[in-house]
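Sharing a structure below in structure tokens format, with a few things to ask.
As you look at this complex, bear in mind that one protein chain is not there, while each of the others sits in place.
The first chain written gets the first letter, and so on, giving A and B; residue counts start at 1 in each chain.
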Amino acid sequence: MATTTLPPPPELTADDQGRGGTPKFTPRPGHVTASGSHAEKSETGVWVAVAAISMFFAAFTSSMIVRQGVSPDWLHFELPRVMYISTLVLLASSVTLELARRRFTAASDPVGSATAQDRSQVSKGMYWMYVTGGLGFLFVLGQLLAWRNLRAQGLYLATNPSSSFFYVFTGTHAIHLLGGICGVVYVLSRLRKTNGVARKSGFGAFSIYWHFMDILWVYLLLLLVFRF
Amino acid sequence: MGKLFAAVVVIITVVSVGIFIAHTWWLPVDISTTGPAVDHQLDETMVGTGVLFFASQIMLAMFVWGASNTSSTKKIKIFPGGSTPLVAFAIILVGIEILTLTFVGSRAWGAIYIAPPDPNSLKIDVQAEQFAFYFRYPGPDGVFGGIHPDKIDDGSGNYFGLDPANDVPARDDIVVGSLTIPVNKPIWLTLHSKDVGHSFFVRELRVQQDFVPGLDIPVHFTATKIGKYEIVCTQLCGLGHYNMKAYLDVLSQDDYDQWLKTQAGQ
Partner (left out) sequence: MHDVSAQPVAHQHSAPTGFIRKWVFSLDHKVIGKQYYALALVSVFIGMILSWFMRIHLAWPNWPIPLLDKLSAVGAPAGVMTPEYYLSLLTMHGTIMVFFVLTNAPFAAFGNYFLPIQIGAEDMAFPRFNMMSFWTTFVAWLVMMAAFFVADGPPISGWTAYAPLSAVGGDAGPGLAMGQNLWAISIAIFCIASLLGALNFISTTLDLRTKGMSLSRMPFCSWAWFITSIIALLAFAVLLPACILLILDRTAGTSFFIPAGLVLSDKLQPHSGGSPLLWQHLFWFFGHPEVYIAILPSIGIVATILPVFARKPLLGARAVVGSMIAIGFLSYMVWGHHMFVSGMNPFSADLFSVPTLIITIPATILTLLLLGTVYGAKMRFTSAALFCLGFISVFISGGISGFFLAQPSLDTILHATYFVVAHFHFVMAVASIFGVFAGTYFWFPKMTGRMMSEPLGKLHFWLTFIGVYAIFMPMHYLGLAGNIRRYSAFVDDFMIPLIPVHKFITIVALLTGAAQLIFLYNLIHSRFRGAIASENPWEATSLEWSTSSPPPFDNFGGRHLIVYNGPNEYGTDGPQDYIMQTSPEKAPVR
């Protein structure tokens, strides 16, 4: 095709640009990156996942409201105390996650030129990541205790619609949270591999997911407190 | 190739529409007071959409016929006025069609499903089970006995789970396998299901209603013609679904009274 006979290509305005753009595909000099900035894609992905998970729990919630309205067999029971403690544990994990973020952002970014000071910041951040994951694990243990408590009261999965929904809500949330704990493991391994570059470790995406799990749990807890 | 396509589309359209117009296969005669509104609604929709169907298929055929001319002298043409007239046409024409159909149709729907049943209706209970319908008349005392699912026993013919030993109104309830009603009398059915979802459908009545397990669903209608009609199940209910049917016997008032007397005497 006769490119030479054509007038120079029109300048692309800001509106014309795709969100991606060439920089994502072009490695910076002397440094070979993956195509696309890892952080941005994974954050978009997590926001999409947040939408899907919200829909998932919205479906359970509306099922619960319908089921509660359709028959007078709803058994109200008191939530196990341990759940309030585990809620605090989970909230604390969001705080420790933010502490980790501070350390990572305090470390200057350029790859390969990390100073000793940077490295110590990153390792402190990783320490807080361990704490975050540990608190998450503790929360799941707390849920196990809550289930034991319910079982001791004779409330099994099939006993009553209220106990059925209790196990469904807490169980599916716990599975999602376990996914978050896998995220902690993944982010930590990435941090080690990339020599402590938080931007490329999926940390940003992970933190969105983790905070969302927190908010989701607070929502579920309020639902359980007011509806059960 | 384009001309062939156009011809095939025209043939398909003309044959399809022709069979609709000829009423080769059509609804059976309507026998209910609410049916004419439904039939009217169907006719109106049939004409409106029939014109749309015919016009758009013929338009497709014409355009394709025109597009099959690919001589080098021909210039391509953009649709006159671009997309705006088409979009406006779609919004206005279809919009009017929708408004009319909704306005008229919601009255036909309301007459069957929203209007309250006549309090003087003849009340009949219907129990659907895999794969039969049973009908219950309150008997001389005019009161239905209570239903106890634990007492249901098809072997002894206790399809509804009545408890005549402890429940006085249940003793004279009449349970039969076909629906017998007097003509021109409002009928008020209450639908229960013993097991899974079923449906009550009489084509001639223009009435269809699902049985939902756990719910008592009211249906009301008035039959205007004496005769015998089929009641079929339209909700997939298991292996015998295709064979789940009963008969609707519409009798004159005298015949009905006679029938009821015979039943009560048994």
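Keep this in mind: a contact is a pair of C-beta atoms (placed from the backbone, for glycine too) under 8 Å apart; a residue touches a chain by one contact, two chains touch by 3 or more.
Owing to the predicted nature of the structure, the values given are computational and were not obtained by experimental measurement.
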item	value
Hidden partner chain, touching residue among B:Gly48, B:Pro117 or B:Pro186	B:Gly48
Touching residue (missing chain; options A:Val66, A:Ala116 or A:Ala152)	A:Val66
Touching residues on subunit A - with respect to the absent chain	1, 3, 6-10, 12, 15-22, 24-27, 32-36, 40-42, 44-45, 48-49, 51-53, 55-56, 58-60, 63, 66-67, 70-71, 73, 157-158, 161, 164, 168, 172
Touch list for subunit B against the chain that is not drawn	1-2, 5, 8-9, 12, 16, 19-20, 24-28, 37-38, 41-42, 45, 48-49, 52-53, 56-57, 59-60, 63-64, 66-70, 74, 76-79, 82-84, 86-87, 89-91, 94-95, 97-98, 101-102, 105-106, 108-110, 112-114, 129-130, 149-150, 152-155, 161, 194-197, 199, 201, 203, 206-215, 217, 230, 232, 234-243, 245
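The rule is simple: only the chains that are shown with their structure count from here on.
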item	value
Computed distance of Cα centres, subunit B from subunit A, in Å	50
